[in-house]
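Only one protein chain is missing; all other protein chains are in place.
What follows is subunit A.
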Amino acid sequence: MTSTLGEVAELVRSKNAGPFWLTIDVFLANVDDYARVVGSPLTDAAFIADTYQVAADSVRIFTLPHLNAVKVSVPRPSVQGSLYDTDLHAGQQYVALLGTIID
């Protein structure tokens, strides 16, 4: 059944990892949902790069089976607090991924 990341995940959050990185944590409730998300565009660097307008080779993707979690880190498109930054703590940037299709 096809659904979105927002529907499948138990928790999705984003935050600064220092002023120069944005990191997104995705927590799944069980190993089946975890496997679905690991096999989704969320672990595709090109898809993440396109979403956040960063270079694909700068995207870092981590799978954490012991937590049923996936983590994605990208260089911040705007440095924290700089002229065009619209999210000082990067706390809402995960929302851009909530519609990601999960098979």
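Going forward, contacts are C-beta pairs under 8 Å (C-beta built on N, C-alpha and C of every residue); 3 or more make two chains touch, one makes a residue touch a chain; residues count from 1.
By definition in this document, contacts and distances are computed from a predicted model.
Colleague: I notice the complex is incomplete. Of the names "Membrane protein insertase YidC", "Protocatechuate 4,5-dioxygenase alpha subunit", "ATP-binding protein" or "Acyclic terpene utilisation N-terminal domain-containing protein", which is the UniProt protein name for the chain that's not shown?
Modeller: Hidden chain, UniProt protein name: "Acyclic terpene utilisation N-terminal domain-containing protein".
Colleague: Kindly note down the residues of subunit A that lie in touch with the hidden chain.
Modeller: 15-21, 23, 25, 27, 51-53, 58, 60, 62, 64, 66-67, 69, 71, 73, 75, 79-84, 86-89, 92-93, 95-96, 98-99
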